[in-house]
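A single protein chain has been removed from this complex, and every other one stays in its place.
For subunit A:
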Amino acid sequence: MTVSNTVDQYTVLTGDRSKIKDLLCNRLTECGWRDEVRLLCRNILMEKAVAGAVTSNSNLTLEQLITEVTPKARTLVPDAVKKELLMKIRTILTENETEGTDNHDDDEDDEDENGTEDN
């Protein structure tokens, strides 16, 4: 089990995962990211439709759309949003660390096990 898996499991278990997800969705909506990405998708679809009219092949699958939009959408996420999320996650994890040292020991064991497995 990797560190990120442990973090994933821990945040799911405490419910923080869901709260972080909400926060992210809210921030992305507020800053207009959602609208920008929607526009991006629309433009790609329109382009493809025009190109498709020429080549008579206008079917763009969801997967194709996602692969095309994802890198652009990632760069559109404002730094302030990333920073805020990072801060929140850090606080949650440090709170967990200070809550009980027992938990912390377990985590370290997990990391070690994983290290040997990988090798």
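Operating definition for what follows: a residue touches a chain if its C-beta (ideal position, glycine included) is under 8 Å from a C-beta of that chain, and two chains touch if they have at least 3 such contacts; residues count from 1.
We adopt the following convention: contacts and distances are computed from a predicted model.
J.: Quick one: find the hidden chain's UniProt protein name among "Rab GDP dissociation inhibitor", "Ubiquitin carboxyl-terminal hydrolase", "Protein SDA1" or "Trafficking protein particle complex subunit".
T.: Hidden chain, UniProt protein name: "Ubiquitin carboxyl-terminal hydrolase".
J.: Among A:Asp22, A:Glu47 or A:Glu97, exactly one should touch the missing chain; which is it?
T.: If we include the chain that is not displayed, A:Asp22 is the one touching it.
J.: On subunit A, where is the contact patch with the chain that was removed from view?
T.: 4-5, 8-10, 12-15, 18-19, 21-23, 25-26, 29, 61-63, 84, 87-88, 91
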